[in-house]
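Before we start, here is the structure in question, set down as structure tokens.
Removed from the display is one protein chain of the complex; every other protein chain stays in position.
Order of writing sets the labels: A and B. Residues in every chain begin at 1.
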Amino acid sequence: MSKKILLEHINVPGIQGYEAYRKVGGYASVEKALKMAPLDIVEEVKKSGLRGRGGAGFPTGMKWSFIDKKSGKPAHLVCNADESEPGTFKDRYLMEKLPHLLIEGMITGSIALEAHLSYIYIRGEYMWVYRILERAINEAYANGWLGKNIKGSGYDLDVHVTCGAGAYICGEETALIESLEGKRGNPRIKPPFPAVSGLWGNPTVVNNVESIAAIPYIVNNGGEEYAKIGVGKSTGTKLISASGHIKNPGVYEIELGLPVDEFMNSDEYLGGMYSDRPLKAVVPGGSSVPILPAELFYKNAKGEPRLMTYESLSDGGFASASMMGSGGFIVYDDTTCVVRNTWNFSRFYHHESCGQCSPCREGTGWMEKILWRIEHGYGNMEDIDLLWEIQRKIEGNTICPLGDAAAWPVAAAIRHFRDEFEFHVKYPEKIKDRNHFVAEPWEKVKHLVKKEEVLV
Amino acid sequence: MKVTIDGQSVEVEPGTTILNAARMIGGDVVPPAMCYYSKLKGSGGKCRCCLVEVSKGSDANPTPMPKLVASCCTTVMDGMEVKSGSSERVSEARKSVTEFLLINHPLDCPICDQAGECDLQNLGFNHGKEATRYQEGRRTFEKIDIGDKIQLHMNRCILCYRCTFVGDQLTPERCHGVMNRGDHAEISTFIQKNIDNEWSGNMIDVCPVGALTDKTFRFKSRVWFTKPMDAHRDCDKCCGKVTLYNFGDEILRVSARKNEYNEVEDFICNTCRFEKKNMSDWTIDGPRKFAKYSVINQNNYSGKMETVEFDTPDQTVLTGRAEDRKAISMINVK
Partner (left out) sequence: MSEVVLSERLQERIKTLISRYPEGKQKSALITILHEVQNENDDYLTTDLMDKIAEILSIKPIEVYEVATFYSMYNHKPVGKYMLEFCRTSCCATRKAEDMMEYTCQKLGVKEGEVTPDGLFSVRGVECLGACGYAPMLQLGDFYHEFLTKEKIDQLIEDCRAGKVELISKV
């Protein structure tokens, strides 16, 4: 069994409630933090090497140190619980089962940032989790962990939960801030970054649920203790939400550095494929990251075994690797049609584009329509090259990373599975049935398309 | 602060954007801008037409910026080096943005009142492709009536948000905005409602395309068949400085005076714009200067014309009707 930090007490009866949580040592980090200098807490988080768990993997301590304390404006800590990346459902699990862990992290984090008003922004679809958090916050107020003069320290803090209403884009930090201000979730143009001008123009730090939930452990045990777990710059534990064609889908806490093979096939974790169909491809970090074909999944291009770390999953760049992302681990067996799946992702990004900047607004829709045509048997060979060009034109040219997120899955699918796209174009009659690969697994029809030069 | 754009250096105040620095240099280095409007606070950053490459961050930190940046909302640093027209990457990006903006545009220039003075037309002229690669159906919208003076034609909109800034910054209460999201986003009042206030007409002037046009000028004439003259009157609401678009002595349209970037010099009120259509209302200041590269300038035949050999029974096809030529001739304008 590997070490559990976040989910250590998940099976304690009544852990959703305050009493049980306090009994297993909850809120100890707040007591400790109140006696520490705020900068020392930031220092501990820096030492821990904790990296943002929302997808980008930016060091949390570093993010905290950017906050503009000289401006004299009040600072805010905002928790990003707008988890909407397809394949990711770890934050929901954490908040549903351990709401007080998040609140404890929010209090400790706010102390470090000297924030007196902090928010948890949760996606609107998680309404029942919103209510769980609301109750937990009330319990925290009732027990003196929030409000004026916390535990006699003279420190005041209010934490509130607020919700979205169905917009993936609000997971982008500046869009989240806009939404929190009661506006349309249009991402802001950066700079200025939220650490300088965020919520209502005040310095703001936006952190993922999982990052904030790791703070209590770091404060209690010291950053160095946390950094002992993991490999290299990937320290600590990470929640992975696994879905798709595997035996045991669900949320797992792993120590970073776990071999991919062990994670995938041991009974402690995913337990291998759910049927006798072989593995075809994996999306290791939520829909935005490039899809990896089976042959590049267990081993990288150099033949070294892959580990569950930020570095190892991206070893080889986009040509032969992917990204850790948000930890949304989606596994596909050979019954999956990659074209259909790419179209599915594209539809998602088309639906979720905010429409503010032109490459994303127009490009995502265009890609979806072309992919729809190819998938439904109306495509032609030029469409595949056109898709490649469109994704290249969106990537990097947009205000926020949604454009990149929409482009990468399409690019990776064409890069690794171009022959399948060609098959769709050449044999439209064979792909009428959307489950065609069940009747005719790819291995059996593959010879029909001559392998052509793969785009790099 | 010193900034170098395409090899040309200029000294600017701190806080100046790259786009404005480029405009100070002028000429080919100026990036096109579809959504930025210097007189509207908060505009810019959306259309991505003005992307430039920063090849040297500053003297203090010379690292180039990895991504192309929107020049309209990136401020210059001392010693910054920027590539605008000279960069292959930038012209690729501008081409792609142009293509993206055009895939859902109806391309109905032949019946669009904006044709000839349209920023999107100019953009397409400079950065567009001859043919479209878009095979899908174009996006269309239901028509929304926003009053008897302004025509909203949402199909042509490129969502620059400029008109919403006019609503916020010039009118007492904004009653139109951007509804829905993604490629279904549209400018609308949500409920059929007139946009009715003294400054609403400026939405027409700031609109870079033909999405908002003047109903009093609708289908009256192509702009290149008009005689644009700067004029003024004493107005108690606005500066009263306008451009008149005449045919003979008939005023077809009044707009604010625009500079070479198609931005107005001063906003004008609706009384001047819609109600003063007699020559006796105005004092003429002289002919309007055209921007060198505008489409309107390509087609204007008020200057000297070359006679071409062309086999047609109808000579007016080549030279225009004599009375029309006289009506838009600038010869008698002081």
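Everything that follows uses one rule, which is that a contact is a pair of C-beta atoms (placed from the backbone, for glycine too) under 8 Å apart; a residue touches a chain by one contact, two chains touch by 3 or more.
None of these values were measured; they are calculated from a predicted model.
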Query - Sole residue of A:E181, A:E268 or A:E443 that reaches the chain not shown, by the stated touch rule - result: A:E181
Report summary line: Touching the hidden chain, out of A:F58, A:W128 or A:Y141, is A:W128
Query - Contact with the hidden chain (one of A:T174, A:T204, A:T336 or A:T364) - result: A:T336
Report task. Kindly state which of the options A:E44, A:E83 or A:E172 is in contact with the chain not pictured. Result -> A:E83
Query raised in the report: Per the definition of touch given earlier, which of A:G250, A:G377, A:P401 or A:P428 contacts the omitted chain?
Result: A:G250
**Report entry** Absent chain, residues of chain A that touch it
**Finding:** 83-89, 92, 117, 123-128, 131-132, 134-135, 158, 160, 162-168, 179-185, 200, 241-245, 249-251, 283, 287, 328, 330, 332, 336, 340-341, 344-345, 347-348, 351-352, 354, 434
Query raised in the report: List the chain B residues touching the unshown chain?
Result: 173-181, 189-191
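In this section, only the chains that are shown with their structure count from here on.
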Query raised in the report: If you average the CA atoms of chain A and of chain B, how many Å lie between those two points?
Result: 41
Query raised in the report: In the complex of these two chains, what residues of chain A are touching chain B?
Result: 167, 184, 189, 350-359, 361-366, 369-370, 373, 386, 393, 396-399
Query raised in the report: Which positions of chain B touch chain A when the two form their complex?
Result: 44-49, 51, 67-68, 70, 73, 92-93, 96-97, 99-101, 103-104, 133-136, 139, 158-159, 178, 180-185
